[in-house]
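Complex shown without one protein chain; remaining protein chains in place.
What follows is subunit A.
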Amino acid sequence: MQHIRNFSIIAHIDHGKSTLADRLIQACGALSDREMEEQVLDSMDLERERGITIKAQTAALHYKARDGQVYNLNLIDTPGHVDFSYEVSRSLSACEGALLVVDASQGVEAQTVANCYTAIEQNVEVIPVLNKIDLPAADPESARAEIEDVIGVDASEAVLCSAKTGIGIDEVLELVVAKVPPPKGDPDAPLKALIIDSWFDNYVGVVILIRVVDGVLKPKDRILLMSTGAQYPCDEVGVFTPRSVAREQLSAGEVGFVIAGIKELQAAKVGDTVTLANRPAGEPLPGFREIKPQVFAGLYPVESSEYDQLRESLEKLKLNDASLQFEPEVSQALGFGFRCGFLGMLHMDIVQERLERQFDMDLITTAPTVVYEVLMNSGETLRIENPAKLPDLSKVAEIREPIITATIFLPQDYVGPVITLCNQKRGMQVDMRYLGRQVQLVYDMPMNEVVMDFFDRLKSVSRGYASLDYEFKEYRLADLVKLDLMVGGEKVDALSVIVHRASAQYRGRELAAKLRGLIPRQMFDVPVQAAIGSHIIARETIKALRKNVLAKCYGGDISRKRKLLEKQKEGKKRMKQVGNVEIPQEAFLAVLRTDESK
């Protein structure tokens, strides 16, 4: 156990985590150059494109240190985005150390700080590493000062490295050996292992990545998952090098995988404790939480005939994404579809993109919404995931909305516009600190405002320099109303939004005006109205198109003119018919963007 080092890498997107992981794996000779695929830890295409890691993966490395001894280094990968902060905390709690990778040319960012704090809370040893020192813009001294100012970690011994060129990689490994404490744990105690991650494999079913805290796990043991009480026979244990290699056992301090014939991913929950059925641990490891979707949206096939295909695609995605939820939903405007629950906006984007790319689906997505708690006069509390389902306000005692605590890091120059933005979004300032080159702002803010367009606008008012991290804080009473939109006199349920009463009038006018611009002119005038209950608060008219006719058609034009008309018709097919008005897809997302975001 003295030769085991469990560590992960904390880094902001683009600060070079994946490249550094590749270098470490390469330096330990775990993969031959031929096998060394760039950025092996980020195996999914989408992740590669977006430069983020969604599923934590791991690599067990053998490193011969300068002291002549061989160490087992377990690199545990962590997801790098705000939507996945719970997964990050579980990954970190499986480690004794973490490399804090900071881009020497850019300095500290919000998620890095949030993850770093999580690490410190878990008593994980944080080892600063300044990456990208080969860049001309690298300023290691400022970055070092910033780490000390912002995070409060001693950075005087921070390693300077460049994962790209390979400078300093050996020093990083030496530091891991020297600074990361070896795991503590009792191999003779009853088995306690933390589920760091789980995923579905087509051949063996669910694969669980665990960190053994106490005890030993062998094939043929019968495992017990403590949160659900479910038992499974353990078929195989092993480690990733990053290729999977079977082992005879996993014992205290080690990180590896378990295959136990589990069919459903939801059965192996991240953060749960694995123990043995015949000799269970007294109590589970701390920190387990059921993760619940925070953001909901309706997904509808453009072609209603593709409903079954959409369900199958969602089922396939869910095989490998326990946090994705969906259930059938019927919209008057959009027909049959699914209300889907996501961890956050990024998660939603990823799911949507996979459906469109991997499964070739044409989708209409309604504007995302948070979950409201509605206390009825009857005393019953409802969770409302779809604005259209908000009960009649006369039966409602109160509506509570989720509040998040947002931490924003940004260069000083942008403090003014960012504060203005936070105020617009009904944010309440909790803290503001000047830290070296940067400012840290902490706001309590309705999550509803964040899913709207906060992130995009934050990026735009700060020219991309601000970084955001947030966590759920509480449900808070709010004066909210449902804003309905009617097109051609018909209520379009998929366009309903829940907004604060104070901004309802403005939003109603804004949305009606925006829809007027997005819905193509038809053969007749189309009124667009916004209403709260039966009270119309805004009205716009989409003026009738005057004509739609081809100026010329002679003997030679037949096939070309015909193609033109076919194209026109094809374009209309991608719209949804509501009453006798055709509404294009973009209109359903219009509710997302406020005018200021332009």
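By definition in this document, contacts are C-beta pairs under 8 Å (C-beta built on N, C-alpha and C of every residue); 3 or more make two chains touch, one makes a residue touch a chain; residues count from 1.
We adopt the following convention: contacts and distances are computed from a predicted model.
Missing chain, UniProt name from the options "Heme chaperone HemW", "2-hydroxy-acid oxidase", "Cytochrome C biogenesis protein ResB" or "Glutamyl-tRNA(Gln) amidotransferase subunit A": "Heme chaperone HemW".
Note on the undisplayed chain: of the listed residues A:Val70, A:Ala178, A:Val330 or A:Leu550, the one touching it is A:Leu550. Among the residues A:Val70, A:Met376 or A:Met523, only A:Met523 touches the chain that is left out of the figure. The chain not displayed touches subunit A at residues 521, 523, 543, 545-556, 558-559, 561-562, 565-566, 568-570, 572.
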